[in-house]
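All protein chains but one are shown in place.
So, subunit A:
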Amino acid sequence: MSILRLDQLICGYDSNKPIIKGVSFSVYDGEFVGIVGPNGSGKTTLLRAIIGLLKLQQGSIILSQHRIQHLDRREIARRIAFVPQLMEPVEGFTVEDLVMLGRTPYFERFSFENEDDHEAVKWAVEELKIENLKDRPVTELSGGEFQRVAIARALAQEPKIMLLDEPTSHLDIRYQVKICKLLRKLRAHRSIMATFHDLNLASRYCSRLVLLKNGELIAEGSPEEVVTPQNIWKAYRIKAQVKKNPRTKKARYVLLP
């Protein structure tokens, strides 16, 4: 059953110039979907529309059987968590404080965090293997450490699906791989949808890819189906050769001279 279904989605910042022009696809339980495409193809806009930061112009988003328009903000927040490209570290907060913010959609008006919330935070911290950072001030973390904290915060939200905007773009290659491996592992609990710049990284770790260009979906399927010389030419106007990694059997492109 689909966790998230987009149906003929049209949206943008200006009603005359939509950025996403009729995109439809679904995300299923346990998937790690990578959204790829050139700059300006609408990857981030698509995520912002799904999380409700952008009004839809047409089409619908169905979140585990509910039309998203019929859910209030808190109900959406209990089902979708968002990790932005750059989150501001809060001065004076420890890692644990920051992860606890993920529990906000569960707090009632006249009460504060209870046992369930502490359990969820503990679980998220363990999943991301950041127990040793728990009491550190967030302002003192490295980029890679902070990204894991940001993901733990989203996980503490106990969503059905996590959306991540360029989770690897500010990281060195060691952390790029580390974060991707983590996400691949996390998809057992929560479906994951993330945008990527690096096609090879996405192909290596995602279970399915969606290729966007100019706000339209031009290819969708397993990494092998999407990462082809034809699609790369269509999306990026680049001549590339696609090889299979002999060990992982995943498709990866190599630029042609």
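Throughout what follows, a contact is a pair of C-beta atoms (placed from the backbone, for glycine too) under 8 Å apart; a residue touches a chain by one contact, two chains touch by 3 or more; residues count from 1.
Here is the rule we go by: contacts and distances are computed from a predicted model.
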| item | value |
| --- | --- |
| Among "Cell division protein FtsX", "Cobalamin-binding protein", "Iron ABC transporter" or "Xylose transport system permease protein XylH", the UniProt name of the subunit that does not appear here | "Iron ABC transporter" |
| Residue of A:L6, A:I19, A:A49 or A:I76 in touch with the missing chain, whole complex considered | A:I76 |
| Omitted-chain contact residue, chosen from A:R109, A:R174 or A:R237 | A:R109 |
| Chain not shown: contacting residue from A:D29, A:D97, A:E127 or A:D198 | A:D97 |
| Contacts of subunit A with the absent chain, listed as residue ranges | 51-53, 73-78, 80-82, 84, 87-88, 90-94, 96-97, 101-102, 104-105, 107, 109-110, 112, 135-137, 157 |
